[in-house]
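Only one protein chain is missing; all other protein chains are in place.
As written, the chain order gives the labels A and B, with residue 1 at the start of each chain.
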Amino acid sequence: MMADTHFDENGLVLAADGTPLKQSLARALRAQKIRALLLIAPLLLFVTISFVLPIGEMLMRSVQNTAGTEYIPDLMPNVVEEIQDWEPASGEMPAEPVYRALAQDLATAFENRNHTQLGRRFNYESAGMSSIFRKSGRRVSNWDIETDGPFREKFLDIDDDWGNIEYWATIKANSGYYTTSYFLAAFDAQRTSEGIQMKDPDQRIYSKLMVRTLWLSFLITFCTFALGYPVAWLLADLPAKSANMLLILVLLPFWTSLLVRTSAWKILLQQQGVINDFWIALGFTERMSLINNQLGVVIAMTHILLPFMILPLYSVMKTIPPSYLRAAKSLGATNTVAFMRVYFPQTTPGIGAGSLLVFILAVGYFITPELVGGADGTFISNRIYYQFSSSGNWGLAAALGTVMLVVVLLLYYIYDKLVGVDNVKLG
Amino acid sequence: MATKLPSYATFGQRVWFYTFRVICGLVFFYLIFPILTIIPLSFNAEDFFTFTPEMLRLDPDGYSLKHYRDFFGANGDYSWIQAFMNSVKIAPLATLIAVSLGTLAAIGLTQPHVPFKKAITALLISPMIVPLIITSAGMFFFYANIGLQGTFMGVVLAHAALGIPFVIITVTATLSSFDESLTRAAANMGADPVTTFFKVQMPLILPGVISGGLFAFITSFDEVIVVLLVGSAGQKTLPWQMFIGLREQISPTILAVATILVTISILLLTTIELLRRRSERMRGITPG
Partner (left out) sequence: MKLMKTIIGTTALTVAGVAAHADSHNMADSMTVVSWGGAYQNSQVQAYIEPYKEMNPGLEVITDESSGEAVTKLRAMSEAGNVTWDLVDVTAADGMRLCDEGLAMEIDHDEMLAPAPDGTPATEDFGGSIVSDCFIPQIVFSTTFGYRTDMVDQKPESVCAVFDTETYPGQRALEKRPIGNMEWALICDGVAIDDVYDTLETEEGVERAFAKLDTIKDQTVWWSAGAETPQLLADGEVVMGSTYNGRLFSAIAEQDQPIGMLWDWQMFDLDGWIIPADLPADRLARVKDFVRFATDTQRLADQAAYISYGPARASSAPLVGEHAELGIEMAPHMPTDPANAENTFLFNYNWWASYRDDLDSQFQAWLLE
């Protein structure tokens, strides 16, 4: 022990200011932690507001049972209350009180211009419902609730479909503040009189699109690996000067606008395009279908994502001393054995990083499949965008987005376990 | 694998050596060829993305600068230039936010004892991982609620969020190779933390900051979906205009724009390469 070390009466080590050393160190550690968190806090706050909350909002949309800005039970309070006593299984139309409640709610909804949104909401579940709501709104608003009953006949006069039991079952099933309908649709399931069932196999869309998205992303990841590995190896092996020059050939496409690269592939791959012209010039007679199908998507996306494979591979390979391979060979290993047993295992972190990065990015692709995918090569993202912008079924778009988000986060988790998110390198 | 073939190489080794080079050459060709085809097509005299017979005959009549003139608004339509200006306004602001907040956070994250370090890093990198269609749909709803949808600020904030992962990744990478004893030495000589940061730390991590900033910049400069949903006409950026050019009206002006952008990319890449060499010199690593 050094002479100036202090002890208290219990024999604990004291710091220079007289506090126990352990406590003093703990305080220093705490200060360090706080300082680090203070440095991170502004960004954390920023990302939370600009990114995390929006994602949360989207997740909420997938279960909220709304038409326009308002919840269904708020728009149809009377119907929601009365319809609880009606059972779809009874096979009979709802009783008069339900129709009377409908007349009340529809009149209010018409005043507030909500009746067509209600119709649109139910139309997602049962085709044809939007028209009966639209048709009835104006007529119902002229009725007097007190004196004009009974309303069942009046509704049936407007449209026979007001007696359709399937429609009423839809209303009953969607009368809460929250709904599972969008998730059911996202999994190609539907509510029937016998409970929840999968749709007919030839009516399924989203499960097929999801499988296709995952399969094509896997294929694209494999292609980027097959093409990227030799190039990364060459780059790692060359002297830094020439490697950096060649690296520009990798980075240039990476920096060129995605839209531009996609349209370039459009020009190259079409039937009267550059590649097919060359093919014919070689003496072949049949032109190849390279675009508007899955092949086109794989060719274009492999090109676009290749740098994301090469860069992590290269940064890992650069750290492997070439002497290892030489040592293996001088110990009698053949080229193949030296590669398989010595070099390749050391590059696996790079392969893992590159593959997962490419795969995760590919799963979320939208623009390239939209422009070169045709009918065969579209991804789940394209359908989300369609539901979101053209069809306006925001709930379904959100539910599909949530499913996709879960898949991606799962992959991200695996990525983190295998590679560590703090080990991603970009060139 | 070796850089040069030794004189004693066997026949098999020779074959492998050349085959390998040819494979790599083909991959490089695949990477570059699509970009190269754009350049001649941008001088097409016609309004379609097609190599015309005149172009293939190298007939001067098949070529023209009209798509470049269109870009600069020669026909009185300044939408391309306006879109370009919007991109030039939005991208630097988004980059500035991403870089300043991102660098601070990266410094925080590389401190010795950070609680929840993994979770925080994962969260900060997630904008790069979450598919853009999901991000943009979420932003569309949320920004609409808080009055940011369709505003300049909304687009800037959205793009800044997308750029942040790149800054975090590059700056933490530079910082992890940063020699902490330098800051201790500065502190020892009486420098306060702020002085230490600007005089010692900053110059050394600057290449990482710049490279992260460039990634953030290009992310904003090349982003379509988010701006399409979060933005409105007043914030129409260059990629948005290009997307319209591809979908609503096939306009080869986008090829002229592409050629201009590729040229800018080459200049930027050269800048990065020079910066990288400078940083290696400063850290005492000489390129071999």
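Heads up, the rule we're going with is that contacts are C-beta pairs under 8 Å (C-beta built on N, C-alpha and C of every residue); 3 or more make two chains touch, one makes a residue touch a chain.
None of these values were measured; they are calculated from a predicted model.
> Which of these, B:140, B:178 or B:215, touches the one chain of the complex that we don't see?
For the chain that is not drawn, the touching residue is B:140.
> Touch as defined at the start, partner being the missing chain; which of A:23, A:84, A:197 or A:272 qualifies?
A:272
> Where the complex has a chain not shown, which of A:78, A:130, A:257 or A:368 is the residue touching it?
In the complete complex, the chain left out is touched by residue A:130.
> Of A:65, A:117 or A:368, which sits in contact with the chain we cannot see?
A:117
> Of the residues A:10, A:142, A:285 or A:336, I need the one that contacts the missing chain.
From the options A:10, A:142, A:285 or A:336, the contact with the absent chain belongs to A:142.
> Determine and list the chain B residues touching the chain excluded from the picture.
Looking at chain B, the ones touching the missing chain are residues 46-50, 77, 79, 140-141, 144-147, 149-150, 228, 232-234, 236, 244, 246-250.
> Even though one chain is hidden, which residues of chain A still touch it in the full complex?
Within chain A, the residues that touch the unshown chain are 68-69, 112-117, 123-124, 127-131, 134, 141-142, 202-205, 208-209, 270-273, 292, 370, 374-375, 383, 388-393.
As a working rule, only the chains that are shown with their structure count from here on.
> Along chain B, where are the residues that touch chain A in the complex?
Listed in rising order, the residues are 1-3, 13, 16, 20-21, 23-24, 27-28, 30-35, 37-38, 41, 49-51, 97, 101-102, 104-105, 107-109, 111-115, 117-118, 120-127, 129-135, 137-143, 145, 157-158, 160-161, 164, 166, 169-170, 172-173, 211, 215, 218, 221-222, 224-225, 229, 239, 242-243, 246, 254-255, 257-258, 261-262, 265-266, 268-270, 273, 276, 287-288.
> Quick check: in the complex, which residue numbers of chain A touch chain B?
For chain A paired with chain B, touching residues are 29, 32-33, 35-40, 42-44, 46-47, 50-58, 61, 227-228, 230-231, 233-234, 237-241, 244, 246, 248-253, 255-261, 263-268, 272, 274, 277, 303, 306-307, 322, 325, 335, 360, 363-367, 371, 381, 384-385, 388-389, 394, 397-398, 401, 404-405, 408-409, 412, 416, 421-422, 424-427.
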